[in-house]
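Can you read through this structure? Questions will come right after.
All protein chains but one are shown in place.
Here is chain A:
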């Protein structure tokens, strides 16, 4: 039976998380001698992008009624075409809204926030994030089918090109309960959860007017920007940048924390970053205990200098 995967797109464009989910599905399929079937709703991007990560087949759902996102209607659409007993989703906001509804429709087990390839396939068992990154749970599916959502940036994208084929599915799902009125996507801004490098700053920056140097460093590195909770509470930065236990959980390759104390609630959202750099004027800041590299010093002097030096490196 094929391994199914939900390849999420935003406005028709595949998300990086979709490629990661396809890579994950491919890893399962290879273990099991199976194929990968990707499901996509109204994509404009080419299916070639999914073949590159191992999708043998792409089911393109064409449905005018699904132009705007609706968790329930999308779950219905996926339910109509997904015919396997393992279905992989990325753990994005949209996909992780659809997955629980689909789990009920299919009477499958749902395991969210998977961190690695499964430990076993029958029964399906996988390590997942728990206690906001302060613990790891080994979760086992009891039902005959399983839906698994893959924590973003945890498994990674793995190229694994196959020669795939595409099939168009014309559906007309009823979507009467919700209607998208407006959709605002800040263009050109890197998505925090997908970013490989994140430059983050806290109350140590003293005020929103000082964020220019954080943005300069981020731009140079092709990084997204983030902040601690008090910074977004006071309104120096938007809520969407707040990382931590009650904000976003992220796992970039590099997390640079500037003027952030490293409170346990902050760490909970960032401690699965692969490399952590902490810059703080207080040598006793708890964050140093959870960092790979640390600099004790004044951010206002260090950040501009660091930016210059990285610029020099990049030539």
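Criterion: a residue touches a chain if its C-beta (ideal position, glycine included) is under 8 Å from a C-beta of that chain, and two chains touch if they have at least 3 such contacts; residues count from 1.
Keep this in mind: contacts and distances are computed from a predicted model.
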{"item": "Name per UniProt, for the chain absent here [options: \"Extracellular solute-binding protein\", \"Electron transfer flavoprotein subunit beta\", \"Nitrite reductase (NAD(P)H) small subunit\" or \"Molybdopterin-containing oxidoreductase membrane anchor subunit\"]", "value": "\"Electron transfer flavoprotein subunit beta\""}
{"item": "Residue among A:61, A:101, A:173 or A:257 touching the omitted chain", "value": "A:101"}
{"item": "Absent-chain contact - pick from A:26, A:52 or A:242", "value": "A:242"}
{"item": "Chain A, residues in touch with the chain not shown (by the definition above)", "value": "10, 15, 68-72, 75, 91-94, 96-101, 103-105, 108-113, 125, 127-143, 176-186, 189-194, 197, 221, 232-233, 239-240, 242, 245-247, 249, 253-254, 264-265, 268, 271-272, 274-278, 288-298, 301-302, 305-306, 309-310, 313"}
